[in-house]
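Take a look at subunit A:
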Amino acid sequence: MHEFLTGICFWIALGVCLIGMLVRFVLYFRGLSWQLDRVAYKAHPIPGMKGAFRSIYKWLLPYGTYGWRTQPFMTAIFFGFHIGAVAVPLFLAGHNLFLESKLGFSLPMLSACVADFLTWMAVISAFFLLLRRIVLPEVRILTTREDYMVLFVSLAPFITGMMARYQVGDYGFWLNMHIFFGELLLIAIPFTKMSHVFLFFASRAQLGMDFGIKRGGMKGTKMAW
Partner candidate 1 sequence: MFKKILFATSATPASDHAARVAFNIARGYDAHLDIFHVLGVPSRGYSQVVVDVKTKERVDVDDEYMSWVKEEVNTYYSKYLENGLKFDINVTVGFPAREILRQAKDTNPDLILLGGTTGDEDESVYKKSVASTTLQKVAKSAKCPVLIVNRPAASFWGGLSNITFGTDFSKSSDKAFDFTIKVAKALDCEVNVFHALDITSVSTGKILSQDDIEQKIREAFRMIRAKYEPALKELKNYSMDVWEGIPYIEIVKYARDNHSDLIVMAHHSKKAKQEDAILGSNVEQVIVRAGCPVISVNR
Partner candidate 2 sequence: MPEGKYCNKKPIETPEEVNFLLSDTSGNTYYEEMKSLDVDSDLMWATIQKTMKSRLKTWLEICAHCGMCADSCFIYLVNKKDPKQVPAYKIQSTLGEIIKKKGKVDNAFMRHAMEVAWSQCTCCNRCGTYCPHGIDTGIMFGYLRGLLYQQGFVPWEMKIGAGMHRAFRAQMDVTNEDFIETFEWMVEEYEDEYPGLTVPVDVENADILYTVNAREVKHYPEDLAEAAILFHVAGENWTVPTEGWEQTSLAMFAGDWAACKMQVESVYDAMERLKPKRMIGTECGHAHRATVIEGPYWAGREDGLPPVESIHYVEWLAEALREGKLKIDPSKRIKEPVTIQDSCNYIRNQGLKNATREIVSHIVEPGYFIEMSPNKEHNYCCGGGGGFNGIGFFRKQRNQALITKRDQILKTGAKLVLAPCHNCWDAIRDLEEEFEIGIRWSFLKPLVIKMLDLPDHMKPEE
């Protein structure tokens, strides 16, 4: 089982995720239409790039935008969750040892205590994200079954990973579950809302170009995000 999951399944999951997202990324930009979107992307590449960069950069900073600042609690749990969700899978020592053995290279590694901290932060934040969905009427009305599924799929690797980490019950079982959910997540990325992992950058870049080209950028005003 372990062999199967770390072997062929891993390759398939990673391949589906990367190729899927590459395809979606390319399709996104090819599907932009200067006339229908009413943004002259090609005619003004430089203001467009500037706007795109600003739009992404500002929103990646915790409390970097009006949007983030008006919702301080949401911002805290969003970054609490996302920093963990991005950093832990990529930089966890265990993951990188695995990567080294599979691909022959590795990324910088997190120390165990930082990794633990980020994981707990992510899980707790995710809990609040869930709570928010249930409690706040303006979020509840938007919530669909898919939202819970996505939250579950992105949280499952953390929970199972922690079970294995703290050796609650059978280590082997939790490790397999962890790998399984991790791969499920990778596969889910291109096909669900999880596609935002990449498409966030695409969508933000687009609006950034819009502001950079049409909505003031070329008049010399930067959008005060």
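Keep this in mind: a contact is a pair of C-beta atoms (placed from the backbone, for glycine too) under 8 Å apart; a residue touches a chain by one contact, two chains touch by 3 or more; residues count from 1.
Regarding candidate selection, all candidates are chains of the complex that A comes from, given by their letters.
If you're wondering where the values come from, they're calculated on a predicted model, not measured in any experiment.
Novice: Quick one: in this complex, who touches subunit A among 1 or 2?
Specialist: Candidate touching subunit A in this assembly: 2.
Novice: Which residues, counting only subunit A, touch candidate 2 once they are in their complex?
Specialist: Those in contact with candidate 2 are residues 27-40, 42-44, 55, 59, 66-68, 70-71, 74, 78, 133, 136-144, 147, 193, 195-196, 199-200, 202-204, 206-208, 210, 213-217, 219-225.
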